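For this depiction, one protein chain was excluded, whereas all remaining protein chains were kept in their positions.
Letters A, B and C mark the chains as written, and numbering starts fresh at 1 in each.
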Amino acid sequence: MAATTLEPASVDGDTFLDSNELVLNMGPQHPSTHGVLRVILKLDGETVLGTDCVIGYLHRGVEKIAEDRTYQQFAPYVDRMDYVAAVSNGLGYCMAVEKLLDVEIPERAQCVRVILTELNRVASHLLWLGTHALDIGAITPVFLCFREREEVLKIFEKYCGARLTTHAFRIGGLQYETYDTFEKDCVAFCDLMEEKVKEYHDLLTGNRIWVKRTTGVGILTAEDCKAYGVTGPLLRAAGVAWDLRKAQPYCGYEKYDFEIPTREGADTFDRYIVRMREMEQSCRIIRQAVDALPSGPIKGKVAKVIKPPPGEAYVSIEAPKGELGYYVVSDGSLKPYRVRVRPPSFVNLAALDKMCRGSLVADVVAIIGTIDIVLGEVDR
Amino acid sequence: MEQLLANPYLPSIVMTVVIILVFPLVAGYIVLAERKVLADLQVRLGPMRVGPYGVLQPLADALKLMIKEDIIPAKSDRWIFWLSPVVSTFTALSAFAVLPLSDRFFVADVNIGILFILAMSSIGALGIILGGWSANSKYSLMGSLRAAAQMVSYEVPLGFATVTAIMCAGTLSMQGVIHSQLERGVWGAFDNYGLMLVPTVLFIIAGTAETNRAPFDLPEAESELVAGFHTEYSGFRWALFFLAEYAAIVVISSLGVTLFFGGWLRPFPNVAWLEMPLNTAFPAALFAVMGLGCLKGVPRQVINGFRLLMLALGLGFLAVGGLFLLPAANEAVIGLFWFLFKLAVMVYLFIWYRGTFPRFRYDQLMDVGWKWLIPLSMGGLIVNGIVQLLVRG
Amino acid sequence: MPSAPWEGSLPAAIKERFGDGIEGAVLLGGQKLLTVGLPSAAGVLASLRDDHGFDYLVDVTAVHWPKRERPFDIVWILYSFAANERIRVKTTAADGEAVPSVTGLYNSADWLEREAFDMFGVRFEGHPDLRRILMPDEWDGYPLRKEYGILQQDGAWVRENLKIESAQ
Partner (left out) sequence: MANLIKTFLLTDLLKGLWTTFKNQKPSKVVTEQYPLTRPPVAERYRGAPRLNNHPETSETLCISCNLCALACPEQLIVVTSERNKVTKRKDLTNFTYDLSRCMFCGLCEDACPVDALELTQDFELATYTREGQIWDRQMLEEGPLPQQYTH
């Protein structure tokens, strides 16, 4: 939340028209900055000369809160960072603490975790697709996407009693056993998704306006992605087949057969295609996990009072938006000494300026959409 | 009194007053139709609360807009800010003067009717440009700049498409165009062995752009410029802009219907045996279905007032349907029916686009306009001219 | 946590090049951790990127240990796409002591260092634009320091900018 460095050549009250440059304040209340992001644009006509992001409007001090809560008590708070993919956040945090505790998680719990995180990935991508299309001016996909997302949220609601900020996992495994029709619901959702993805393709993929609006917009090459630390679909759309689920498998992802979709163009259209295919791959994983769902306990050997030995661990998972890392430092007490979250949205957003320079105002909107940020996670 | 009634301008004046009084309500219902159709396209219900199925929503909206606080930005150019919605609304409503609603319902049949409509829609852009500029907001300014460029670019293909149709009809009078289509026995869109389809499609595209409708709604692109030129407007001033936008849609659609789709003519105007099924049975059946639909909805309404309203609506539709069975009444209103029916189809088309397509980007909009629409429309004009010359002599 | 010495060519090469600058190379719970002295931190990070292929800076953060003589742990987490390897580089800094910025090596360090500065007041030397990122510019204090209470806030700022008494 800092003042911008993009001061215009002359800011003289009403005389800004004399200069060729225009400083446009986009946000924090703007229809397409996805929350309370404020982007200060320096424009020449409609061409973007530079951007400056002002963030922090949603800063709630999650990392500070962690220091004042016990390990279990902090778990619900991580759901409120990337609230679109709360399950992934919870998984990352639980895994980090489990790493500190060095506990074994039962097979069944792992499997259910995989199913729920993949469902959440689909839900997160659906929300991204809807809002991204809305930013580009297609107003129908958002409703269709919410229709499908609703099915995921229903599964979450039936499983753990909450739809958005689920708090589905607990340190050491799961709190809730699956409900009766869990497997059936998951498979039914996969069937539904495969049918509906076709509808999205009909609406958008072939559409010439959509293709024109997205092709060549917001290019971030593989080199730039690495330099800016950009991960997730953005990196994969640049041709790097890097996915933590494959690179450093966790939760038993090595057992499932799936592909990492990649594209070479590194532009908005390619990211769109990558995410669309990721949804299909997630459905594939869900089907396999449901088929292989073992029986057994759902919680590992974890004491009621969690008190990890002094030490530190960095655990990262492939969240829908990229690498989500938790760096947890324990001093041997009941409360974590420090929890550092490595949020994918925050790091990816830093590349906005690089992607925007030289494009048009309308592209800025498309690029913010394609980065797929959640301000709850950017600001924490 | 008798002298007054004998005044030749009296019907025109009455029509003008009726249009000015009724159109805001009609615009309100077009908005409702837009919301309902968009809701249908988007698997939603749409407005459902004010009246049964939201039929009273336009009245509620109008009431709300009227009593809303009127905000004029502190550093705005007050007079121009005040003036621009008026300019927009005035020009849009003026164009109604030459619309041939039927062979007997129109304000004036001037021999330059089409030119008048094009002129009015051009001046309408001025209201948008001034409104955006005077608000002294950067978003509004960009919106009005976009509007200016867009209007200039898209008026050219619109003009060419219109000229092609005029050439085909041989007159600039709106009524004359329809009469010419009646004589030739074919709608403008299918004239010249179907070659007129090209200007028809171009007219629809350019007309969408001319009225700032999606996918060409850049001046008010919500996701980029918040609301574009009317970002700073609120309350009734904003409503005037809204009214102007919908008036422009009606005007452009009417122009399209007149030039290309036979105006108030029924389909196949020269096929005599279609007279009964199309002119009597079709409208009667249409209104009967609507009326019965409303009556079917009566028991589902929980509130008594809503039940009465639905009942009244249903009976009203049935009565209108019955009207078409009376030969004298049928003769009087069938032209109006066909005109409004075609207009409704056009407006539906406009809404349908909006519900489906993403928005163009500014430079792509210009590309499409200058590199595709203008050459195509010029080509259409030339080819149609040659065909006409060769065939008609 | 189980800790084992980290053997291998990488720590050996680093140790050979920087000598005493390297304070330790351990596998902490299986995770590679390199502890370095502050003066050699910049060199080690540059060497890791250029000679050992750690081309992705995952995170820069700090941990505050107020009772220590040098109260700040600065942590860099690096990843190598080629080797699929992740290491943590850790150093300590005193309050107000300049820590070398790695913005020249990794673009991602820009915002991450700004955040560490914002939250801990760690000064990154060589950062092109070191200003607060999450908190308002004029905010007093560094929230993630241990002495900063969980309910504490800059009351003066809140009064002046939000025109309310503290919300807490």
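Note that a residue touches a chain if its C-beta (ideal position, glycine included) is under 8 Å from a C-beta of that chain, and two chains touch if they have at least 3 such contacts.
Computed from a predicted model, the values in this text were never measured in an experiment.
Chemist: What are the shown chains in contact with the chain that isn't displayed?
Modeler: A, B
Chemist: Please pick, from A:Asn25, A:Thr47, A:Asn207 or A:Thr221, the residue that touches the omitted chain in the full complex.
Modeler: A:Asn207
Chemist: Out of B:Pro58, B:Gly335 or B:Gly355, which is the one that touches the chain we can't see?
Modeler: B:Gly355
Chemist: Check each of A:His167, A:Arg213 or A:Lys321 against the chain that is not shown and name the one that touches it.
Modeler: A:His167
Chemist: Name, in rising order, the residues on chain A that touch the hidden chain in the full complex.
Modeler: Contact residues on chain A toward the absent chain are 69, 72-77, 80, 140, 144, 147, 150, 154, 157-162, 165, 167, 175-176, 179, 199, 202-204, 206-209.
Chemist: Even though one chain is hidden, which residues of chain B still touch it in the full complex?
Modeler: 40-45, 48-49, 302, 352-353, 355-357
Methods note: only the chains that are shown with their structure count from here on.
Chemist: Touch graph of the chains shown: is it line, ring, star, complete or other?
Modeler: Contact pattern: an open line, chains touching in sequence.
Chemist: From chain A, which chain is the farthest off, judged by mean CA positions?
Modeler: The most remote chain is B.
Chemist: As a quick test, compute the distance in whole Å between the mean CA positions of chain A and chain C.
Modeler: Roughly 24 Å, centre to centre.
Chemist: Of all residues in chain A, which touch chain C in the complex?
Modeler: 1-3, 5, 55-56, 59, 61, 63-65, 67-68, 99-100, 102, 224, 226-230, 240, 242, 247-248, 309-314, 316, 323, 325, 327, 329, 337-338, 340, 342, 346-347, 349-351, 354, 379-380
Chemist: Per the contact definition, I'd like the list of chain C residues that touch chain A in the complex.
Modeler: Chain C residues touching chain A: 1-3, 28-29, 31, 55-59, 61, 63-64, 75, 77, 81, 84, 86, 88, 106-108, 110-112, 115, 119, 129, 131-137, 143-144, 146, 148, 150.
Chemist: Which chain A residues qualify as touching chain B in the complex?
Modeler: Chain A reaches chain B through residues 14, 22, 24-25, 30-32, 46, 133-140, 143-144, 147, 203-204, 207, 209-210, 212-213, 360-365.
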